[in-house]
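With one protein chain held back, the other chains of the complex are shown just where they sit.
Let's turn to subunit A:
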Amino acid sequence: MSIKADVQLDCKGLACPMPIVKTKKAMNDVEDGQILEVQATDKGSIADLKAWSDSVGHQYIGTKEEDGVLLHYIRKSGDDHNVEQKYENTITNEELIDRATNGGIILDVREEAEYAFGHIEGSKSIPMGELENRLEELDKDQEIFVICRTGTRSDLAAQKLAEKGFTKVVNVLPGMSSWNGDLAKKL
């Protein structure tokens, strides 16, 4: 299945250092938090784009191969800024396992690409930006454990849900960046 990206960049057939040079330029047109898909055939681009992302401060999400083309997913400025979390009802990653098996659902508000490369089995994906339009998919009577990568987006999502009349909402901290349990993929 294809993974949703906000911007796509064609680097097929290009040799090093072109995929990096073009990715750097393309990133200028990507907004913070959006996903860039880099299509490349240079096998070195797997290691290079990961190192490049780490070095420049973007979030390298993962790479998948499709018909001989490498599809790399990078989220711009993946470092969620150190915003103070405001939503008060929180639990830790460790507590989540026990709590969620008691009839609650885990709501993953990261981008679809981040979810695809590793999420908690059974969790539901609604990216933060789509939440407002997809509220009818959620049950107000059910406990909702909201998770993202570092707790920032899930904090905003929890606030949004509370505002919309959801009362049983819990933010999971710190989030997927330090998740030690099993990961399911959807590639």
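The rule is simple: a contact is a pair of C-beta atoms (placed from the backbone, for glycine too) under 8 Å apart; a residue touches a chain by one contact, two chains touch by 3 or more; residues count from 1.
Assume contacts and distances are computed from a predicted model.
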Hidden chain of the complex, named as in its UniProt record, picked from "Polynucleotide kinase-phosphatase", "Imidazolonepropionase", "Sulfur reduction protein DsrE" or "ABC transporter permease": "Sulfur reduction protein DsrE"
Selected from A:4, A:24 or A:140 as touching the chain missing from the view: A:24
Hidden-chain contact residue, picked from the options A:7, A:56 or A:105: A:56
Those residues of subunit A which, in the complete complex, touch the missing chain: 13-18, 20-21, 23-24, 48, 52, 55-56
